[in-house]
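As you look at this complex, bear in mind that one protein chain is not there, while each of the others sits in place.
For reference, chains read A, B and C in written order, and residue numbers begin at 1 within each chain.
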Amino acid sequence: MAKIGVFICHCGENIGAKVDCTKLAATLGEHPGVAIAVDYKYFCSDPGQESVKKAIRDNNLTGVVVAACSPRMHEATFRKACAEAGLNPYMCEIANIREQCSWVHNDPVQATEKAADITRSMVEKVKRNNNLQPIEVPVTRRALVIGGGIAGIQAALDIANAGQEVVLVEREPTLGGHMAQLSETFPTLDCSQCIMTPRMVEAAQHPKIRLLTYAEVVGVDGYIGNFHVKVKMKARYVDTESCTGCGDCITKCPNKKILSEFDCGLGKRPAIYTPFAQSVPNKPIIDKANCTYFKNGKCKVCVKVCQLNSINFEMQDEFIDLEIGAIVVATGFQVQDNSVYGEYGYGKYKDVINGLQFERLASASGPTSGKILRPSDGKEPETVVFIQCAGSRDPSKGVRYCSKICCMYTAKHAMLYAHKVHGGKSNIFYMDIRAAGKGYDEFTRRAIEEDEASYLRGRVSKVWEENGKLMVRGVDTLLGIPVVIAADMVVLATAMVPQPDAKDFAKTIGIGYDEYGFFNEAHLKLRPVESSTAGIFLAGACQSPKDIPDSVAQASASASKILALFSKEKLEREPVVATNNEATCAGCWGCVLACPYNAIEKKDIVDRSGKVIKRVASVNPGLCQGCGTCVTFCRSNSLDLAGFTEKQIFAEVMGL
Amino acid sequence: MTRILLSDKLDNCVARWRKAGLTVIGPVKKETSSSYATVEKAADFDFGIVLPDRSIKGLFFPQTEPMMGYTIKKQDIATNDFAPPTEKRIIFGARSCDASGLAIDDPLFGWDYKDDFWFQRRNETVIVTIACTKADDFCMCTSLKLAPDSTKGSDVLLRPLQNNKGWLVEELTDRGREAFKEIADLLLDGSEQAAPLAVVPEKFNLDACVAWLKNPENFDSTFWKEISMRCIGCGSCTFLCPTCHCFDFQDEGDTYSGIRRKNWDSCSFSLFTMHTSGHNPRSTQSARWRQRIMHKFNYFPGKFSVNSCSGCGRCTRQCPVDMGITETLQAISTLKP
Amino acid sequence: MSEPFEPKIVAFVCTYCTYAGADLAGTSRLKYAPNVRIVRLPCTGRISPMFILKALQKGADGVLVSGCHPGDCHFTHGNYHARRRWTVFRALLEFTGIPLERVKFSWISAAEGGKFADFMNSVTEDIRKLGPFDQYQGLINETEAPATL
Partner (left out) sequence: MSIQEQYKKRVRELLSSGAVKMVIGYQAGTTADRRRPLFIRTPEEAEKLVLDSACIANLSGYLVTEGLLSDEKSVGIFLRPDGIRSINILAAEAQLNPEQVVILGFDGNDKEVTALQGEKARDFSAIIASIKEHAPEAPRNPQLEQIEKMSPKERFAFWQAEFSRCIKCYACRQACPMCYCRRCIVDSNQPQWVNTSSHTLGNLEWNVVRAFHLSGRCVGCGNCDRACPVNIPLRLINAKMAGEVLGAFDHFAGMSETQEPVLASFKKDDSETFIL
């Protein structure tokens, strides 16, 4: 026999002013199965909770209904109180008589009636509640970090330094990502490689980190704590075990005219190469598309010069399977293809470059050894025009969002230019200066005040060539006049966009993404580093445009989430999951199709001899998120959802 | 010399009985389905129906009957019994097979427990049977040793005159005589010949069937599986049968009050014998069909000395797969006992 | 003059959007008609057509079903599945003669407290105009009466 306790909270005047709580208690006291119904000023207070606990113990209550504020406020509070009094926490339900009653109705009589209905209905529900236990899922304490840029490296190092295993997967031949391409970084102007390469080496040498470069994640199955990951190891044609990275093959390779991806096409590299001098691992790969041997079947110069026989043209892609407990997705970004801006002449005029190319020019390890020289003729530009928002905040041709870093790096470019080309004149077309961040506004001020960058508020309408100069026509909206500047170089502050395959990749690993292809966080404010899939976390620019400090912060946040997850051998989850009655299941698999989480599997029921008698649906509680879509589909009513069972809801409706 | 009720007086009779407080019921066809239903005037009757789709059983043992109401209170549960209805009725134009069916079930409902709902209705209902002058391919009363003019279960038997002119009246019971007193002045004396009865050929040898069924060895005969292979396990034969009487109890209601109901149930349903454990002693449709035949022609007569079948033929007539008692017993007739 | 008819309305809502929207209406102290009783479910995907039938059996004069806007489902797809079921079930109700004015569907997000309050008011007013659902009540009454013929 049910013995339900009903606790009616006045919430001070919040409920008490509209709902006659004393009368409500008297009404509910007469309800079948209610052992005690009391009202009190603030049940969420310490003495309030104590009185609930005492009532549970004194009356041996089998269930509790707290008629108070929304369950979204204090359900957890009262469940905890119930647990402390020895009652299963899931035997507690909240009747929402504040947000959905006293606050929204004027008439005290009607409000009291409605409150009674709401509370009765919850009493009927709680009578059918079951003692639930949190679901325990074993945790594989090994993290997978996808992407070896600064965010991925940071996350990997944080997790590894806490003593947990990490597999770090990078699809390029080296760690480093975009940060390795940068010259100096704002707002401190410290050399990017100087701060980046030690971290790359640390990651590669860390005993807890297994580094897989030139590798791609091609499949993720399973669920939080228990992912099964398939990784494709792309063929490098160089055996990294025996290769010492001496570089003989690179120097001797006859095909040296290939545009370097790392230098954004401003430099050249051979067909066997490392992307840059400090690559980690510092072992070359063969660019199959451009290798003379692969194209013509002749050459093999690299084979001849390699004294360790590390070159292997027969090498094939390999697949490895990993057991993983949690995943950090740090797959980064790309810069937008500026050829959509035909009026800026990108791709048409060699001296119209994008911000990342400017980074390579300014980098000491870049194609010009850090000298700012025009790609067309190698001369120092006397006037440079920087165009901000070349893609960002442009719904017509570019993207609607702000890429966040462009204001800062454009200021930085102007400064670097001023430092490297004395007397050089920089003009910056901008829409707004967005310099929110520690030391950021001071930085842009410095560009203007110390390095004499000329900021023009307005957009550029056209760039054309005239007498060896790039003519930039724009408007200075502050002065309200059209401007034409004869420049030697034009730098576009290109938009940051998701990786071109981001949406497909999101589907592969089972996370959500937005209209652009940036991965969705579980909650923009409160769960910004989790993806919507439990156990998969986000770091860096794959989630939204970010600068280095933000990427690193998010990476460390993801790492700390994972370390919290790994702090236990088993993982506890809310037991609101579906269950199936195998005796009545007809095996039609509608639920399997309907489940948004692939949480329903087909299970064979076998007899003693091992013969399959029938196949039924089986819910994996680790994957099930408790939406109940399968329950509604199930024609035979075999599926049910703990916490919102058919019996509970039936009783709730019938109790109204 | 016998008494005669002329058709054109029927309207007056109906009015008399209704005035006397009787609900008048008879064969009625509404759109696509026929049944015994309340009539207000003679024109409502349809005596052309060979046999209404639904049997007379539901008038005495309704498909759902509220037995008891309950109200759940704080400490206890209050109940209130539903009394058997006291409505007085006259069924004018029952068929012999249907009336016989009631008589067959009387001992069942009065055996270890007297079912007030059944007997109250039986006592308050006058059954005026009209002997059949037409039969269809499914009728089989003669095979059950009954006839188109059997008087079993009837209070009055009417034999149709030629040309639908009226009926010869044969009062059988006090209840019948009482009801016909109301219309005594509307009857004539005469010596007309009744129309010829329907010819219902005998379709199987009942005694041979019963003997075969009684042989315990035949319980496990493969015959059962063969004969019932196409049975789809719907309950229509049992629900239309004038003698099938199985029921189930069901509580219906919300949190605060409800009603306990007696509902028809059927041995054709797989859940009928399902145990809580999940074990089902009659797990196959052939076992269920065997049960139905055995019950009607072996177990029931063993207890009440009468076969639980009046030969109406509804089981075959309405069977979606053209099965039924006739086919089964015909097949058994040809088997060695 | 007799008392104005106060309809009884049952709402089935998902906890992530419409229930939160109802909470927001509360925290915003919006006022609306007190005729609706809410049953909270995790997702519109959990809302079975059976719930609607049972609410009607319980004497509801109207039923509301509401959840997250398409694309916003906490469980990514629950509301898309729900939408198909509603389309089918609604057609079925219509064909069996249950007036569609009595069974309403909506998307109300956690941010739409105002929409929630307006919806409660408009539905209550609409159903008040329609009057009690006498036809269904007739069926309910029949279940409580002794057996007839």
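Assorted remarks:
Note that contacts are C-beta pairs under 8 Å (C-beta built on N, C-alpha and C of every residue); 3 or more make two chains touch, one makes a residue touch a chain.
In this text, all values refer to a predicted model and were calculated from it rather than measured experimentally.
Within the entire complex, contacts from the absent chain reach the displayed chains A, B, C.
For chain B, the residues in touch with the chain missing from this view are 31-33, 35, 53-54, 58, 63-64, 137-138, 229-230, 232-236, 238-240, 250, 252, 261, 263-264, 266, 269, 271, 316, 318, 320-324, 326-327.
Annotation for chain C: contacts to the undisplayed chain at residues 49-50, 53-54, 57, 70-71, 77, 80-81, 83-100, 104-107, 119, 135, 139-140, 142-143. As for the chain not pictured, it touches chain A at residues 583-591, 593-594, 615, 633, 635-638, 646-647, 650-651.
Here is the rule we use: only the chains that are shown with their structure count from here on.
The minimal number of chain-to-chain contact steps leading from chain A to chain B is 1.
Contact count check for B-C and A-C (C-beta pairs in contact): higher for A-C. If each chain is reduced to the centroid of its CA atoms, chain A and chain C end up 37 Å from each other. Chain contacts: chain C has residues 58 touching two or more partner chains. Counting partner chains per residue, chain A has residues 654 touching two or more of them.
Touching chain C in their complex are the following residues of chain B: 23, 25, 37-38, 58-59, 62, 64-66, 69, 82, 85, 252, 254, 259. Listed in rising order, the residues of chain C touching chain A in the complex are 10, 15, 19-20, 22-27, 29-32, 34, 37-43, 45-48, 51, 54-55, 58, 74-78, 81-82, 85, 117.
Chain A makes touch with chain C in their complex at residues 70-72, 96, 98-101, 103-107, 110-111, 113-114, 117-118, 121, 512, 532, 576, 594, 596-597, 625-629, 631-633, 641, 643-644, 649-650, 652-654, 656.
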